[in-house]
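With one protein chain removed, the remaining protein chains of the complex are shown where they sit.
Moving on, here comes subunit A:
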Amino acid sequence: MRLARTALLGAVALGLGIAVSGVVPAMAENGPGVTDTEIKIGHIGPYSGPASAYGTIGKTIGAYFDKVNAEGGINGRKINFISYDDGYSPPKTVEQARKLVESDEVLLIFQSLGTATNTAIQKYMNAKKVPQLFVATGATKWGMPEKYHWTMGWQPNYQSEGRIYAAYILQNYPDAKIGVLYQNDDYGKDLLGGLKEGLGDKTGMIVAEAPYETSDPTIDSQIVNLKASGADLVIDIATPKFAAQAIRKIGETGWNPVQIVNNVSQSVGGVLKPAGFENAKGVLSTGYLKDPTDPNWKDDQSFKDWSAFMDEYYPDGDRSSSFTVYGYSVAQTLEQVLRQAGDDLSRENVMAQAANLKDFVMPMALPGIVVNTSPTDYFPIQQMQMMRFNGERWEMFGPVIEGSGGN
C-alpha cells in the first residue's frame, strides 16, 4: 500500500510537470496540423461493418489528395490525409475523432460518414472548435450555423430530396398508392418527413410504411408487406445494400410498381448491378453528379479528367460507382476552401471560407448545379434533377430543381 502511495505521489508530480509544459500555447496564425509544407486532414468512414460499401468514398478522397500532392499541393503545402475506420459505430467514431484531434492534431475532420456517428461527435467538435466539414450525410440538422458553427453538410439534404419526390409524384402520378421502405433511423425518417411535407394534405396517398433496421439480414418480409398493401408506387429510402435487395426482391416477386430509389443508393455498380439490370430498368431517382456510365459524358472534358484521375490514382476503384464521383467532387470542394483560405490556415478562417463559396462549379456535378454557402446558409448543394434508369445507365430528364433549404 505504501509502495502504491509513493508511486501515486510520484505520478502526480510527473503528471503536473507534463501538464504545465504542455499548456503553453503556440500562438501561430495557422491552426494545428498546418506547417509550411503540410496540412493534416482527418477523415472517419466505415471501412468495415454494415455500411462498408461507403468505404469507397474515403479511398477516392485519399487518391484525389495524392493527385493534388503530385501536382504540387495547395499553396505549396501537401495534404496529409489520415483516414480511420469506425465501422459505423458511434462509440468508435468518438474514439477516432478524439484520436484525430488530440493525437494526430489535424486541422479539421472532413467527410466523416453517417448520421448517428456524426451526431456522436458534433458537440465534441464544436466544443473543441474544430471544423467538422462537409459531413457525408444528408440529414437536415447539419445546416444550423447559429447553433453548431463548426459543423457543415455538403450533399443535398434528405428533407429537400423527399420534397422533390413528392412534387414529382403529385405532378405525374396523382392517383398513386405509395408504399415506403425506409431505414429506421434519422436518415430514413428525415427523408420520409420531407416526402410527407411535400405531399401536404395528400399524405393519405401513402398506403404502407415498412421500416427496417441496419442489423436486418434481408428486407424480404418488408417488401412482401408492401406488395400486400396494394401499393403501386414504391420509394426505397435505403442504403445501398438494402436498396439492391429491395429492387431485386420486387423484380423477383413479379410485382411491377413505379419505383423510386433515393439518391444515396443510385450507384450503378454498387446497387443496380447487384440488383440485376433487368429488375432495375425504369427505376427513378434524383441526381446532382454526373453518372460515369452515361455515354453522354464520353466527350465531356470534366469526365475525361475524372477518368484520367481514376486511371492514374485509383485504378482499383469501381468506375461505375457514383461513390468515386462523390469522393472526387467533395475533395474538390475542400480543395477550393483551402485554396481560398490561402496562407491563413487557422480553423476560424477555414470555416469562414467554407461558408463563403460562391457559385463554385464542381466539374463532375450536373450542368447548372453550383455550390453556394454563406455564414447563414450551411447547405452547399441544394439542387437536383430527376433521372430514370434505362437498363444500362441513368438518363436525366426535366429541369434542375431547387430544393429549398432545411428548416
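Here, contacts are C-beta pairs under 8 Å (C-beta built on N, C-alpha and C of every residue); 3 or more make two chains touch, one makes a residue touch a chain; residues count from 1.
Going forward, contacts and distances are computed from a predicted model.
For the chain that is left out, the UniProt protein name among "Succinate dehydrogenase cytochrome b subunit", "Methionine biosynthesis protein MetW", "Branched-chain amino acid ABC transporter permease" or "Homoserine O-succinyltransferase" is "Branched-chain amino acid ABC transporter permease". Only one residue from A:Gly55, A:Gly194 or A:Gly327 touches the chain missing from this view: A:Gly55.
Residue-wise, the contact with the chain that is not shown comes from A:Tyr88, picked out of A:Tyr88, A:Phe110, A:Trp150 or A:Phe242.
Here one chain is not drawn; of A:Thr119, A:Thr239 or A:Asn279, the residue touching it is A:Thr119. Summarising the interface, subunit A meets the missing chain with residues 3-4, 7-8, 10-12, 14-16, 18, 47-49, 55, 59, 83-85, 87-92, 94-95, 98-99, 101-103, 116, 119-120, 123-124, 184-186, 189, 213-215.
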